[in-house]
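Then we have chain A:
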Amino acid sequence: MNNKVMGVRRCTWVYLVLMFFSFITYFVGRLELSGLTISLFVLLLALIKGQLVGAYFMGLGRLRGLWRWPVFIWLFIPGTLISIAFYLSA
Partner candidate 1 sequence: MQEQVIDTSDVLHDRHPPGDLAIWIFILAELSVFAVFFAAYAFTRMNNVELFNEFQQHLDRQSALLNTLTLITSSYFVVRAVAAIKENNHKLCVNWLLAAISMGFLFVVIKSAEYAHHFGEGINLSTNTFYMFYLSLTFFHFMHVIMGMVILGAVAIKAKNGGYSDIEHTGVETGASYWHMVDLVWLILFPLVYVMR
Partner candidate 2 sequence: MTYKSQSVAKLYFIAAIALFAAQILFGLILGLQYVMGDFLFPHIPFNAARMVHTNALIVWLLMAFMGAAYYLVPEESETELFSPLLAILMFWIFLVAAGLTVAGYLLVPYSTLAELTGNDLLPTMGREFLEQPTITKLGIVVVALAFLFNIGMTILKGRKTVINLVLLLGLTGLAVFFLFAFYNPTNVVLDKYFWWWVVHLWVEGVWELILGSILAFVLIKVTGVDREVIEKWLYIIIAMTLITGIIGTGHHYFWIGTPEYWQWWGSIFSAMEPIPFFMMTVFAFNMVNKRRREHPNRAATLWALGTAVMAFLGAGVWGFLHTLSPVNYYTHGSQITAAHGHMAFYGAYVMINLTIISYAMPLLRGRNAANSNKSQIWEMWSFWLMTIAMVFITLFLTGAGILQVYLQRVAENPQPFMVVQDQIALFYWLREIAGLMFFGGLVVYIASFFVGQDEPEATVAQS
């Protein structure tokens, strides 16, 4: 089996995980769960999803050097800021 097919398979798994996480997020909303822990949990799911998209769909995960990181950093900085803001307002 060559690399390309493996790449696609991996992305299919990633796709399923993304769908699954989205449903969880939705049900959290649907049940109108609230509070800091819940919010941060939902945020964490979103950040993981973002990292999966960046690493596998965009293909940054297999890079060496600087270009491996922009999406991670992009998720990290606003993620942190949002966490702080929610923490302070909880």
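How these were chosen: all candidates are chains of the complex that A comes from, given by their letters.
Everything below uses one rule, namely that a contact is a pair of C-beta atoms (placed from the backbone, for glycine too) under 8 Å apart; a residue touches a chain by one contact, two chains touch by 3 or more; residues count from 1.
Computed from a predicted model, the values in this text were never measured in an experiment.
Visitor: Which option touches chain A in the complex, given 1 or 2? Just the number is fine.
Guide: Per the touch definition, chain A is in contact with 1.
Visitor: Any idea which chain A residues touch candidate 1 in the complex?
Guide: Counting only chain A, the residues touching candidate 1 are 3-4, 6-8, 11-12, 15, 18-19, 22-23, 25-26, 28-30, 32, 34, 39, 42-43, 45-47, 49-50, 53-54, 56-60, 62-65, 67, 70-71, 74-75, 77-78, 81-82, 84-86, 88-89.
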